[in-house]
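Heads up, one of the protein chains got dropped from this complex, but the rest are sitting where they should.
Let's look at chain A:
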Amino acid sequence: MKYAFSFLAVIALILIAWLGSQIPGMEYLFGVAIPYLAILVFLGGFVYRVMQWAKSPVPFPIQTTCGQGKSLDFIKRDKLDCPNTNSEVIARMFLEIFAFRSLFRNTKSELHEGPKITYESSKWLWLFALIFHYSFLVIVLRHMRLFTNPVPGWIQAIELGDAMLQIGAPTLYLTNIGLVLGVVLLFGRRLTNPHVRFISLVNDYFPLVLILGIAITGILMRYFLRTDIDIVNIKALLVGLATLQPVISAEIGAIFYIHIFLVSVLLAYFPFSKLMHLGGVFMSPTRNMKNNTRAVRHINPWNDPNIKPHSYAGYEDEFREYMVDAGIPVEKELPPKKDEA
């Protein structure tokens, strides 16, 4: 039901863009106004979300320790999984961001006869995520050829590498296959794995379906529905967008407007959804803090300077009489009363 809703929502978006762009004069709404609005919402929302996170204090050092911390010299320690210095934290973050290391150690609990529970490493999520994210990255980078004039050499190089199989015309991109494969595998994982399916919500399915829609409309535009898809006209519009002087001088096929509308929706939806893990991965205190609590005291930024530390000795001083009355042992006895002497 939840995934069916996601499909319906994306189909509705496609229909809006398809029918809307056919109305004369509406090309500027779908080709210029909505993309501009979307990129502003994306940038503004992204910065806003990161600032909100940056304003939240971290009261405790809450790194996930996955190995032996720094201790006595003869105890072998795990530098990556229990980082103690800044450079070790950077190394850990680097591997997290570029190799998805925490997904690599994803474990799956299974109940066998006995009853016996096992925790096996399940690498599928890691593999699917790698295929998906790297394909997406290359796709975003090579789309820059449509926004830059002249096209810088490194973008041309990425594109040439992506099309290296030289299949068909226009040449097939490897990342087209990678992105669709990655989305379908991640989506399939949510459907087939009962644990993951149970915790999946509409806002887990919707981005996947939306990205699948973007990929499919892009592929259709490049290889199949080529009526009125002249790359020079499209690039003239997109470079116009990037140089703040957009003009639509020729008719462009509806599939282009559908594609750019879905991308606009993704951009506008991005800062307010789980997709913010793009920024969040850098902001995660469980990964970006040093595990040096034995050496350095973590000061809670919430601490009220008016609340002084209260030692046990001070506590006993305050309550000694009542403690003695109640028969609680005290370290320092009450001073002898003068009357008795």
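Keep in mind that, in the parts below, a residue touches a chain if its C-beta (ideal position, glycine included) is under 8 Å from a C-beta of that chain, and two chains touch if they have at least 3 such contacts; residues count from 1.
Everything below uses one rule, namely that contacts and distances are computed from a predicted model.
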Inset, instruction - Write down which listed name, "Taurine transport system permease protein", "3-hydroxyacyl-CoA dehydrogenase/enoyl-CoA hydratase family protein", "Sulfate reduction electron transfer complex DsrMKJOP subunit DsrJ" or "D-ala-D-ala transporter subunit", is the UniProt protein name of the chain that is not shown. - result: "Sulfate reduction electron transfer complex DsrMKJOP subunit DsrJ"
Inset, instruction - Using the definition of touch stated at the top, determine which of A:169, A:201, A:295 or A:326 touches the missing chain. - result: A:169
Legend entry - Touching residue (missing chain; options A:2, A:108, A:190 or A:226): A:226
Inset, instruction - Identify the residue among A:34, A:125, A:139 or A:236 that touches the chain left out of the display. - result: A:236
Inset, instruction - Based on the whole complex, identify which of A:29, A:66, A:91 or A:151 touches the chain you can't see. - result: A:151
Inset, instruction - Write the list of chain A residues that the hidden chain touches. - result: 39, 42-43, 46-47, 50-51, 54-58, 144-152, 155-156, 159-160, 166, 168-170, 226-232, 235-236, 239-240, 242-245, 279, 282-283, 301
